[in-house]
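One protein chain is absent from this view; the other protein chains keep their places.
Take a look at subunit A:
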Amino acid sequence: MLATQKPRRTREYAGPTPHSVAIRAKMPSKLPPDHLILERRRHDDAREEAEAVTKYNALCDLKNDWERITDRRIQLNTVSRKVKGLMLEQEFTLEDRRERLRQLLAAEDAQYLEEMEASQETMLERQAKMRERAKFLKEKREKERLQVVAEKLDQRWREECEELRSTLTRRHMDEVCLERGEQLRIKADMDQQSQAEEKMYADLWHQDMLAKAAREEREAQERHARNQETLKTLQKQKAALEAKKQDAKRLKEEEGRLLAEERELRKMEEQRAQQEKLAKQQQAREDIATNIRLKTKRRAKEMQEELALDMNILEKLLSDSRNEAMEIAQRKKELREEDQRYREYLRQTAREDEERDREIDKLVDAEVQRQWQKRLDEWARQREARKRLMDNVLAVRRQQVEAKLAENAKAQIELQKERELMQAAMDEHKRLEEEKLAGIRRENLAYQDDLLGQLDYTRRQHEMDKDEEHREYLKGLEAEAEYQAKLKEALARPVIDKMHPMRRAHMAKRASGVPYEDLM
């Protein structure tokens, strides 16, 4: 939308030309000019009215509340007053009841007390009771006395009645016989029992002995087996030692044989070297001889050829000289001279040849010598190598042998050690065996001591028993003697316990010395 198209908010209107503007007229207010005051008055009136109503309501509320609260309070107070009254009444009734109860209980207590007192006894009653009790006691005592008297009377009658006594004696005898028979039976039983016990003990002893014998036999067998075992072990060890020794010996022999072999080898080698040297020398000689022969042959051939040539020349010359006689003589002379010179020359040549030969020989010799030397060197080297090889082999062999020897020695040392250990073990074993034997011997000795002690104890017991018996016998003798004495005395002066009263009185009187006649 364009700016010009925006609806206007102002009252201004722009004209068609610049700076031309119109303002729309403003209509006058419809409200009266004092409407604000009027409005204000109206509001105030309304507020005042509302305030009046509120005040009136508050007053009414207050009145209502007051009435309500007061009513409730009155009601509450009434109720609490009533409740309090009731409670009080209740309490009063309770108190009343308590009082009545108290009275009732007090009355009851008093009544019970009275009754209790009434039930207690008086002095008179007590005296009467005591009297009664005394009477009762007296009666009781009298009754007891009478009973005793009756008993005594009965006893006297029993003692004095001959018939009864004889019957009683017979009965007693019967009883004694019966009991004696019983005793004998019991004794026989006991004997039998003791015999059975002894038999049982004997059986037990026999069994024990058998068991011991069996055990000893078993132990002996075990010991034998053990010894056998030890022996076997020792034999095995010995065989092992022997084998070791054999081994060592064999090793030594082998070493010797090896050394001999080596020596032989060396000898053979030397021999072969000698042979070879000789063969070489022969060869060289032959070669040189061949050389010389060939040389000589070639020389001879050369000489013949030279000679032939010389002859030819000479013949020519001779043919020339025949022509000329003087010349021939001359020639002859010359020839002679020539011949002589030739001869000299030949001799010289021969000497030279010889010298050369000698030189050649010398050279050949040198050569041969050199070759030979070379060959020798070669041989020496080869020998050296062989020797080194041999040495190596031998060293290895020796080493092996030495190792074997060392092993041997070690084995021997070990064997020695083992033997020592074995020896120690055997010693230990022997010692233990001895100790065991000593222990067994000691035990046996202890057992023997015990047995001896037991024997001694039994013997002593026997002696003591015998002593005791003897003493008892002596005592018996003594008692017998005493008894006899007493009997004699009693017989001599018989005293009668239960004397007749008449008789006792009589005796008493007589003792007091009243004459016998007075009593009559």
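Simple rule for what comes next: a contact is a pair of C-beta atoms (placed from the backbone, for glycine too) under 8 Å apart; a residue touches a chain by one contact, two chains touch by 3 or more; residues count from 1.
Just so it is clear, contacts and distances are computed from a predicted model.
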Self-check item: Identity of the absent chain, which is to be given by its UniProt protein name, from "GTP-binding protein", "Anaphase-promoting complex subunit 11", "Translin" or "DM10 domain-containing protein"
Solution: "DM10 domain-containing protein"
Quiz item: Which residue from A:Ala22, A:Leu88 or A:Leu104 sits in contact with the chain not drawn here?
Solution: A:Leu104
Self-check item: Selected from A:Val21, A:Leu94 or A:Leu164 as touching the chain missing from the view
Solution: A:Leu94
Quiz item: Contacts of subunit A with the missing chain: which residues?
Solution: 94, 97-98, 100-102, 104-105, 108, 112, 115-116, 119
